[in-house]
Structure formats: structure tokens, C-alpha cells
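Submitted below is the structure of interest, expressed as C-alpha cells.
Other chains dropped; remaining ones untouched in position.
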Amino acid sequence: MKDVVHESFIVVKAKESGVTVTGVTRGVENRFLHTEKLESGEVWISQFTDNISAMKIRGKAEIMTSIGDLMGGE
Amino acid sequence: MKDVVHESFIVVKAKESGVTVTGVTRGVENRFLHTEKLESGEVWISQFTDNISAMKIRGKAEIMTSIGDLMGGE
Amino acid sequence: MKDVVHESFIVVKAKESGVTVTGVTRGVENRFLHTEKLESGEVWISQFTDNISAMKIRGKAEIMTSIGDLMGGE
Amino acid sequence: MKDVVHESFIVVKAKESGVTVTGVTRGVENRFLHTEKLESGEVWISQFTDNISAMKIRGKAEIMTSIGDLMGGE
């Protein structure tokens, strides 16, 4: 693979313990690749990669992206 | 595949349980590739890819894109 | 085909059931490739692709594009 | 042909039935390639392509382009 740069990243700050951020595989099969569990107050910053084209965030969390910010969870 | 980067992504936050985000295949045949079901409060962030050129969102959800934000569902 | 990225996409939110978004083929023959039928409240986000260079939207819908937004239907 | 991306598109919303959008061929011969007939309220979004370098719109219609918007027809 050449000439390819995935620069986009997101920021997730857990507002409760047990928040999860799951990377979902790029390509024809979209399965869960990696799930990171966050304690309250922990911050997770991750890029899209050659292997990850989607992410799922569960639980109460501040989420920042280049196209806007939002609160996850109720 | 070379020199190609799909960087655009969308953000979907489910406002009720059972919201679905479906990836639709790129190319001559546009069929459903992957359907992600979201619980209320879950956040889904996904890119267009070499395999997905369209997405369908069903149910009540906040949707953010680089060209504007909207509410899905009634 | 190499070095080509179609990044433009549109967003369509159906304001009534039965809204259709039809992809029209790129190239010398411009025929209907795929028609997606939307229920009221469903959101469809799709890119132009190597196979689709035009889209037709029928029915009452919010439409967002990078060059402006409009309402489809009467 | 390689390395070429036509990204410009226009948006046409018919304000009466019978509006037509005609693609005109690129190259040394500029003939009508495809004519799309729109019912009132229908929206047509199309790119310039390797095959189409001009478009003609007949009838009452809202037209949006990257260099400005206008009303077609009287």
C-alpha cells in the first residue's frame, strides 16, 4: 500500500466508567476489530486506519470530531 | 488499489433503540453490505470506503455530515 | 482505473413515504442503475461514484448538497 | 484516460411538469446525449462527465450551481 494517509481522528472522553470505543473493520466484512474500555475521565484519541473505517461508542462520553462535537449516551 | 483515500465520514447518534445504519455497496450493484443496529444513546461514526458509497439511516437519530446536520426519523 | 476519488455526496431525508432516489449511470448511456425507496423519516446519504454521475429524487424530501440545500416535491 | 475527476455538479428542481435537462457531448461534436424529463417537484442532480461538457435546461426550474443560482424559464 502506498500514497495513502488516513489523518482523521476522533477524541472520546468517558463521563462514566465502562464507556467502550469499538473499531470496525474496513472492507467487505464489517466486524468488530478492537474494543477499548474506558474508565471515567480517561481520554481516547484514535484515527481511522487502513484497517478501521468505522467506530462505535457506547456509554456517556464527550466526543469530538472534525465535523462537530456531541455527547454520547443519554 | 492505489492513491485513493476516502476521508469523508458521518456521525450518527441514536435517539431511540433500534436505529439502523446500513452501508450500501459501491459499484454496479448497490446492495446492502452491513447493517449496524444502535441502542439509544450509542454513537456510530463511519467513513465511505472502497466498498461503501451510500448509507441508509432508519429511526430517530442525530446525524452529522461535513455538508450539514439533520435529525433522522419523524 | 486509478488516482480517482469521487468524494461529493448528497443527503436526502424523506418527508413522506415512497420517496425515491435513483442513481443514473455515468458514461455514454445514462440509464437508471439503482432506485432506493425511502419511508418517511429515513435518511439516505450517497456519493457520486465511478458508476453514478447523476441522481433523481422524487417525492417530498429535504435535500442537502455541498452547493446548497433545497426541498424536493411540491 | 486517467487521473481525471469531474466533480462539478448542478441541481435542478422542476417547478412545472415537462422540464428537461439535456446533456451535451464533450469533444469535437456537441450533440444531445441524454434528455431527462422531470415532473413538477422532481430534483435532478448531475455532474459534468467525460462524456458531457454542457447541459441545457428547458422550462421553469430552480437551478443551483457552484458559481450561483438562478431560475430557468420565464
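Labels for the chains are A, B, C and D, by order of writing; each one numbers its residues from 1.
As a convention for this text, a residue touches a chain if its C-beta (ideal position, glycine included) is under 8 Å from a C-beta of that chain, and two chains touch if they have at least 3 such contacts.
Computed from a prediction, not measured in an experiment: that's the story for all the values here.
Taking the whole complex of the structure file rather than the 4 chains in place, the copy count of the single sequence reaches 12.
As a convention for this text, only the chains that are shown with their structure count from here on.
Here the CA centre of subunit A is 15 Å from the CA centre of subunit B. Annotation: 28 Å between the Cα-based centres of subunit B and subunit D.
Of all residues in subunit D, none touches 2 or more other chains.
Those residues of subunit A whose C-beta lies close enough to touch subunit B in the complex are 1-8, 10, 24, 26-28, 30, 48, 53-61, 63, 65, 67-68, 70, 72-74.
Contact residues of subunit C toward subunit B in the complex are 2-7, 9, 11, 13, 23, 33-34, 36, 38-47, 49-52, 62, 64-66, 69.
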